[in-house]
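Worksheet: the structure to be examined is printed underneath.
Shown here: the complex without one of its protein chains, the others still in place.
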Amino acid sequence: MSTTKRIANPESNPRVKAVFDDIRATRKTDFINNFWYALAFDPTLLETTWDEVKRLMGTPTNIDPLTKEMIYIAVSISNACGYCVHSHTAAARAKGMTDAQHAELLAIIALAAKTNNLVTGLQVPVDAAFDAT
Amino acid sequence: MSTTKRIANPESNPRVKAVFDDIRATRKTDFINNFWYALAFDPTLLETTWDEVKRLMGTPTNIDPLTKEMIYIAVSISNACGYCVHSHTAAARAKGMTDAQHAELLAIIALAAKTNNLVTGLQVPVDAAFDAT
Amino acid sequence: MSTTKRIANPESNPRVKAVFDDIRATRKTDFINNFWYALAFDPTLLETTWDEVKRLMGTPTNIDPLTKEMIYIAVSISNACGYCVHSHTAAARAKGMTDAQHAELLAIIALAAKTNNLVTGLQVPVDAAFDAT
Amino acid sequence: MSTTKRIANPESNPRVKAVFDDIRATRKTDFINNFWYALAFDPTLLETTWDEVKRLMGTPTNIDPLTKEMIYIAVSISNACGYCVHSHTAAARAKGMTDAQHAELLAIIALAAKTNNLVTGLQVPVDAAFDAT
Amino acid sequence: MSTTKRIANPESNPRVKAVFDDIRATRKTDFINNFWYALAFDPTLLETTWDEVKRLMGTPTNIDPLTKEMIYIAVSISNACGYCVHSHTAAARAKGMTDAQHAELLAIIALAAKTNNLVTGLQVPVDAAFDAT
Partner (left out) sequence: MSTTKRIANPESNPRVKAVFDDIRATRKTDFINNFWYALAFDPTLLETTWDEVKRLMGTPTNIDPLTKEMIYIAVSISNACGYCVHSHTAAARAKGMTDAQHAELLAIIALAAKTNNLVTGLQVPVDAAFDAT
């Protein structure tokens, strides 16, 4: 079940085909996951989303690839996006995340949620020492 | 403003003093931030929270210290905990986060929130390839 | 799967029947979606919920009907309510939302989530110019 | 700072005065907190909000008054509503919440957030035994 | 579908068996729900999670058992954790929650979410009277 129709042959649209080809080339795999098929109903939304994902997640930057996936998992859990948790956990595994790291990642995310709730419940004032300005 | 009274001399309670001493020793600083003062109204809550924070964040584990702070920042932003964003950004800086990494961290968190919303709006079905079971 | 039992013949209860009849009359359709069946386990909860939905969403007001559905979709995505995303996307389509508007709606929601996260990560102070008081 | 203008003399509007009088009578105090002043810019919004708050929170029902405030605190923390955390913590105290109960309430909310995150991170399938239908 | 492999015979690990035995003894039932099976991939995560759940939810404390489950449901709904809503609604029912209380619980959670959104939309300043410090 989805909120948009699945397009029968999305790559008959050259803009969609160009993005899908770039996904395959960047990721070095023929597999294209459902997210990109779902975005294909609007080529502009597909292109702009892929451009940003490729620039930050598919290119070497100042943060290492596995850390980036872990950050993505943390946000996806917080936003209760089941699909995103699945896809980025698979991506993190593909980038070398061990079971021990996975367990620790989940433990840290859960601890952060826990202390976030304690702080908000206590309404703790920000320490002057934390001010960067 | 807080939802609990600030205790005048929290370290007169030996359980509070023991936790505060351990925070100072673990972090190698005399500075104790407001979160721990706020928790001091209930020594059990203070002890159990510190135990968990120390075990996961104050001890070498399978994920490097800076990555752990970045994960904490990601969750704290998602949960809109201003205090937590401040304290863990300061901690990440103390552990070496550069401005370029900070900007990239924020960009990845923002991108993750963006694609989480797209996926939820599209109600994308999970690919069979992501199933770990 | 649900957290409440599905009532065998909910309209045998006259209060439930009155609400269901009003839903059919207001929406000009015989279709009653699962949300109302689920609420039927408690007639008071059913009545008060329908009264508010009818007053704001089923009656001409100061905001046009399609805009109201778009706002509803935005909130439902933010709260990760899959059912609500499905039902209000269907409602928006029935009120004339085009594919281009759907794509743009999702893009704006995703952008808002993105900048919300940047602002919270940066802890930007509110400009005096924004104060309405 | 607020997003609406503070009305100079809100009770010059008889609809606002009627609500404020009912708040005072129901709560047996002259104190009216800022939330109701802020809602006074739109008498309909003020009336419908107060009607619902009074019916559920200001009237004896099937759940005891302190428990209701604790539930309200839990939701308000989850939604990161600082004002709401403050107002309902004060209300819970006025209804007898002790420091020990406050600490335990925060501990349970924090634990729930923690296990929510673990479950979402693990994508645990719902046990058949939990199905009520 | 899950993000971790289901372990074939988790109780062959003595640490897992010890936790599972304690769950059975504490809850006086042979039923162990999927959450604990999912956590069994990392015995430390399993042990620390169960220790905290047992201490707060499986032991008599300052808040009665049914209220604790209701608080857990409130947080789980706010965090959109479907599994958690199912498991804690079942637990609340097992501890005596009636249909009328269930309906009222949902009504209060929904009202709290509603007023949280109104307060955040209005950006209401905190009343000085709510300050506990």
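Residue numbering begins at 1 within each chain, and the chains themselves are lettered A, B, C, D and E in the order written.
The rule is short, and it goes like this: contacts are C-beta pairs under 8 Å (C-beta built on N, C-alpha and C of every residue); 3 or more make two chains touch, one makes a residue touch a chain.
Worth saying up front: this structure is predicted, and the values here are computed from it rather than measured.
Note on the undisplayed chain: of the listed residues A:Phe20, A:Trp36 or A:Phe130, the one touching it is A:Phe130. Taking the complete complex into account, residues 1-6, 48, 52, 126, 130-133 of chain A touch the chain not shown. In the full complex, the hidden chain is touched by chain E at residues 73, 77-78, 80, 82, 85-86, 89, 105-106, 109-111, 113-118, 120-123. The chain not displayed touches chain C at residues 1-4, 31, 33-35, 38-39, 45, 49, 52-53, 56-57, 61-63, 67-68, 70-72, 74-79, 81-84, 86-87, 89-90, 93, 98, 100-101, 104-105, 107-109, 111-127, 129-132.
The criterion applied here is as follows: only the chains that are shown with their structure count from here on.
Annotation: the A-D interface is duplicated by B-C among the options A-E, B-C or B-E, judged by over half of the residue-numbered contact pairs being identical. We define each chain's centre as the mean of its Cα atoms; on that basis chain D and chain E are separated by 20 Å. Between the Cα centres of chain B and chain D there is a gap of 27 Å.
Residues of chain A in contact with two or more other chains: 1, 3-4, 45, 75, 77-82, 85-86, 89, 100, 105-107, 109, 111, 113-118, 120-123.
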